[in-house]
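A single protein chain has been omitted from the complex, and every remaining protein chain is retained in its original position.
Note that the chains are named A, B and C in the order they appear, and that numbering of residues resets to 1 at the start of each chain.
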Amino acid sequence: MVKTIISVDPKKLPWQQETPLHNRWHPDIPPVASVKEGEVFRVECVDWTGGQIKNDDNSDDVKNVDLSQVHYLSGPITVEGAEPGDLLKVEFLNLGTLDGDEWGFTGSFAKENGGGFLTDHFPCASKACWDLEGIYCSSRHIPGVRFAGLIHPGLIGTAPSAELLKLWNEREATLVAEEGTDKEKTLCGCLHTRPLACLPEAKGAMLGKLGHFKDKQEDSEWLAIANEAARTVPGRENGGNCDIKNLSRGCKVYFPVFCPGALLSMGDMHFSQGDGEVSFCGAIEMSGFLELKCSIIKGGMKMLPVVGPSPLSVNPIFEIGPLEPRYSEWLVFEGVSVDEKGVQHYLDATIAYKRAVLNCIKYLSQFGYTEEQVYLMLSCIPCEGRISGIVDVPNAVATLAIPLAIFDQDVRPPKTLEALAAGVKVVQNVCMSTEGGAVPFDPRL
Amino acid sequence: MVKTIISVDPKKLPWQQETPLHNRWHPDIPPVASVKEGEVFRVECVDWTGGQIKNDDNSDDVKNVDLSQVHYLSGPITVEGAEPGDLLKVEFLNLGTLDGDEWGFTGSFAKENGGGFLTDHFPCASKACWDLEGIYCSSRHIPGVRFAGLIHPGLIGTAPSAELLKLWNEREATLVAEEGTDKEKTLCGCLHTRPLACLPEAKGAMLGKLGHFKDKQEDSEWLAIANEAARTVPGRENGGNCDIKNLSRGCKVYFPVFCPGALLSMGDMHFSQGDGEVSFCGAIEMSGFLELKCSIIKGGMKMLPVVGPSPLSVNPIFEIGPLEPRYSEWLVFEGVSVDEKGVQHYLDATIAYKRAVLNCIKYLSQFGYTEEQVYLMLSCIPCEGRISGIVDVPNAVATLAIPLAIFDQDVRPPKTLEALAAGVKVVQNVCMSTEGGAVPFDPRL
Amino acid sequence: MVKTIISVDPKKLPWQQETPLHNRWHPDIPPVASVKEGEVFRVECVDWTGGQIKNDDNSDDVKNVDLSQVHYLSGPITVEGAEPGDLLKVEFLNLGTLDGDEWGFTGSFAKENGGGFLTDHFPCASKACWDLEGIYCSSRHIPGVRFAGLIHPGLIGTAPSAELLKLWNEREATLVAEEGTDKEKTLCGCLHTRPLACLPEAKGAMLGKLGHFKDKQEDSEWLAIANEAARTVPGRENGGNCDIKNLSRGCKVYFPVFCPGALLSMGDMHFSQGDGEVSFCGAIEMSGFLELKCSIIKGGMKMLPVVGPSPLSVNPIFEIGPLEPRYSEWLVFEGVSVDEKGVQHYLDATIAYKRAVLNCIKYLSQFGYTEEQVYLMLSCIPCEGRISGIVDVPNAVATLAIPLAIFDQDVRPPKTLEALAAGVKVVQNVCMSTEGGAVPFDPRL
Partner (left out) sequence: MVKTIISVDPKKLPWQQETPLHNRWHPDIPPVASVKEGEVFRVECVDWTGGQIKNDDNSDDVKNVDLSQVHYLSGPITVEGAEPGDLLKVEFLNLGTLDGDEWGFTGSFAKENGGGFLTDHFPCASKACWDLEGIYCSSRHIPGVRFAGLIHPGLIGTAPSAELLKLWNEREATLVAEEGTDKEKTLCGCLHTRPLACLPEAKGAMLGKLGHFKDKQEDSEWLAIANEAARTVPGRENGGNCDIKNLSRGCKVYFPVFCPGALLSMGDMHFSQGDGEVSFCGAIEMSGFLELKCSIIKGGMKMLPVVGPSPLSVNPIFEIGPLEPRYSEWLVFEGVSVDEKGVQHYLDATIAYKRAVLNCIKYLSQFGYTEEQVYLMLSCIPCEGRISGIVDVPNAVATLAIPLAIFDQDVRPPKTLEALAAGVKVVQNVCMSTEGGAVPFDPRL
């Protein structure tokens, strides 16, 4: 019998869960459970928004989402014997949905709420809901695709030490300080419309056993922690919100340990995700469980490369599990680092990938989908985003590969233009979006 | 009997080949051969440098390479009936080495010669030579790995029209104009040490039947073309030097047609390449052949998405072939968009990938390799570079996955630090580099 | 919330389950549940022996197993609207273990109890118990292997009509009538030591709602059914005990419908199985659940080929699911149809496979395993048994391929005999067997 060390009830609000959740990174957030090396244990997680999004046909919940609260994590978990400098090997024995909560959502935030990778093209909030049937998923909002999930936690990591936390806050504050400057305007081409980084913010913070902002906002001790606790938005040295779709069943992740007991936390469960998770809220977001087993390599953090001025500048490494769905036929889209305005960028893989994604959206929309439907689709189907060439000045080349077997029609280029016109199945556009809808995508924008 | 329409002799100099080669893109370079739809034909290619690099143990040839000459291409080939606006489907029926020339090289250019992706860390030229034995390759300069090739042309594409050529030259000139400005300093972090782009240059130009710079440098008509002919360095709308490792046996590529007859050219044959081709001259470079078959989708360029202000802003798409070597066990390295100096960048996939590559180099160097050996290795083994997360501000997350089966030792993290120390096979460092050798990689640089 | 239509308690005896089980095929066994087309439902199953085998280190339970009782099935389930002549499409949405019962066993029966494929070589009962940890399994009785499961029901099928039942009973009785005759002696070479078939037998029969032998053995109406109800041992036209390892997550099986409502039953859950299931009780046998969804193709039985004099002579067909564990490196053993006594047989794939299995057992025993351990291992690891050549008189050629990645040592042939001797890890022989143990395998027998 697998021991459940953290259970959740997706019907309750985040602050009503029996075991307190947390949504910030800080070494002082107290552990809520403890495990031994070799022990198999089960952790349950709410969806990353803590239940803000509903299984319905209106995307106002996505439009009005409160992002100060995210991501709600289960943990921290003490791994007995783990000490700073160790390497924590975590084996993902199983992952799945919670009984009675077998659904998920894919969304795109409104531009004023941060948007997604293509927010300039899709500035309005949208949502697609997915029915999860065992290994398969399908959506009434994006008909015509059905595929096997590759369940994974979008977010899992160990707690940062005070020193690492300081490193994060300083470097991210330095970046944010550039907002509005000339320098910022050149940062990564046309992606300026989003906040550069999310610095610590007490509002919305939930610090596990230490309590929630709504109860603690006048507690100076709590505030001291909340005001330096890192947001969970990006992936960092501790793992965190890496959104790597391959952290699925059977994989083995090697995390650096920065705090006594390692203090492992996780959440943001995804039923499936495409490389890049382009629409941001873009995987098939769900509640779910993980069954894990940990072991400790004493002093093993030395095995992790250090890249940077601090000895803490490391990243996790992992072994892929044996159960990923495999596809044999793929259609691939190329992109180079010339942006939608025709401006040439220098070896910019982000721009190149953006263009590959836009190419795919436009192409697939010839088969009866709206562009917004494809945007959401690419965010969650098991598509592969590759950095193909990164040295041929000035163009980085990125590719986006989509598996043909997930479609109920043949989306390869037909032999004639007429065949394309004749063969396209009209897929009803039921992918909702708030009033105003998507701004029509002008390919010559 | 497959008809060979272009043959080369790798023992001859590029300008001595019976069928003239070319190393620039221009619509006026005359075709050297013509094929019909459905016809199977064979094209032979010299290596991209035209034989400048030798199968020996000294890397001075890489150090002193003349890059004004590259890439030597076979073509242009007229596809009968193809007109601007059509889509040209090219099926890659087979690819291989030339009899008697079964070897290849992987190099890293000196910093003063443009370097590679990690030229700040590896500023000196280096070279590894590979023996090609049927489907397998191995190198006396990087012992301990052996793997099956995924042969592909690094470079293949249709000729640009005058209008497209103008588009390229203008946008790349705009970028180059930023060299030395403040704006440039912010371009893509720490990659500033390389030229931003390679603008047209008559020196070294070879324009097929129109002739070579050495003979034509005083011919004003020739110079007019050479001075506007695009360099072949980057991938662009016509395909070009995309360096996509999956353009291998059995794939089907859909190219836009910009000129009457399509004018297909190809070269830069690779026996194998890793995603990104990080050391720049980094695939296993070789001479080789392609067996191809073309068909035309009339007016089919309309199937290709247009992303940008010009209706020519398209990219090829392709279907992957069924014969790629597949591996079941992978070790994966993560990178986030914080550079080696610890500076935070905004959703920069290039920086994230750079860090993943550095992580892998440093990690594998614990198994007896020099860092320079791993740098070259990652450039040519079938490693996969992924854009895993591109929306979690401020960190893009990129991953680099290496297949475990190509190593003659187990490079997974062992159970203890002691096991790592005990188990490492000493791989003799025979990967050469010119005087001075590599600057030692300081991980805290 | 998936609806559980049949639940079991593995701690209870088969006849104590809330929903009655059955262990015979007969059209008159009443359905215990009903589902609609498109509905997702969950069925739980006890292990095939109904709990006779224990998770301990003594194999007397295997030696003394009562085979008159097997296999305990969950069902029959009525699929509303299904009629004879229809085709029933069953999608396997998910399969797994029951909470709190995460273990399995692999056994080999004693020769006097029917034995297994190699009972002449391994005449004594033996057992290995497996710990199931999420997707992985390992055994204290067969150390050194660990692998992902490919969970499937060994047995699933629709109920036979009275006419089909008669066909089965007659043809199997005809075979049994040959026992002891000269003709039998030539049947399939040296495999004579096992019963030729299991004809209907009232003893041990459990007929669902109709009741169990122990209560009904004097009820003539019950006996009439029990005496003609088919045993569940073999696979037949209705599916049944096919023991096809690929009937796993995501597959779609097309069953013929012989009775109104289809009357679907299932059981004999396997965590993993090798092709052939050579030791007979040889998969990793366990309790478990299935999540299924059915649809009906009206009149679709016509799509199934009829091979034989009766229009009922059909077999199910199926599509493989996308989630099978895939392995890239395999070691393969060949066998030809010459038996262990050196006698030549005519295109006999059974003999050829037997020899391939014996070859593998003997080979792997050089790496520290006992032959009995390998026999059990081959029965349950995901090995592939192929009919490679079936026409080259007189030798059929069969192959057995084992995936290298499941071993914790390299079992490929080393470069020298000395390396083999030096490198073999001593694997402690803890695979138990009843008194007397295995008869030593004499390869020259």
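Methods note: a contact is a pair of C-beta atoms (placed from the backbone, for glycine too) under 8 Å apart; a residue touches a chain by one contact, two chains touch by 3 or more.
The structure presented is a predicted model; accordingly, all values stated were derived computationally and were not measured.
**Student:** Can you tell me which of C:Val65, C:Leu87, C:Ala110 or C:Met266 touches the chain that was removed from the display?
**Tutor:** Counting the whole complex, the residue in contact with the absent chain is C:Leu87.
**Student:** Any idea which of C:Asp243, C:Glu285 or C:Glu372 touches the chain not displayed?
**Tutor:** Residue touching the absent chain, from the options given: C:Asp243.
**Student:** If the hidden chain were put back, which of C:Val40, C:Leu358, C:Ile381 or C:Ile406 would touch it?
**Tutor:** C:Leu358
**Student:** For chain B, enumerate the residues touching the unshown chain of the complex.
**Tutor:** 1-2, 40, 92-94, 99-100, 102, 133-136, 147-148, 249-250, 291, 293, 321-323, 325-327, 405
**Student:** Hey, which chain A residues sit against the chain that's not shown?
**Tutor:** Residues 326-329, 405 of chain A touch the chain that is not shown.
**Student:** What is the set of chain C residues that contact the non-displayed chain in the whole complex?
**Tutor:** 87, 89, 114, 116-117, 167, 171-172, 174-175, 182-183, 186-188, 191, 194-198, 233-237, 241-246, 254, 275-280, 282, 295, 297-300, 302-311, 313-320, 322, 328-336, 338-350, 353, 355-356, 358-363, 366, 384-399, 401, 412-413, 415-417, 420, 443-445
Note that in this section only the chains that are shown with their structure count from here on.
**Student:** Please find which chain has its CA centre nearest to the centre of all protein CA atoms in view.
**Tutor:** A
**Student:** Averaging each chain's C-alpha atoms to get its centre, pick out the one most distant from chain C.
**Tutor:** When every chain centre is compared against chain C, the largest gap points to B.
**Student:** Go ahead and note the Å separation of the Cα centroids belonging to chain A and chain B.
**Tutor:** 31
**Student:** Give, as an integer number of Å, the spacing between the C-alpha centres of chain C and chain A.
**Tutor:** Each chain reduced to its C-alpha mean, chain A and chain C end up 42 Å apart.
**Student:** Which whole number of Å gives the spacing of the CA centres of chain B and chain C?
**Tutor:** About 52 Å, centre to centre.
**Student:** Tell me, which residues of chain C touch at least two other chains?
**Tutor:** Where chain C meets two or more other chains at a single residue, that happens at 326-327, 405.
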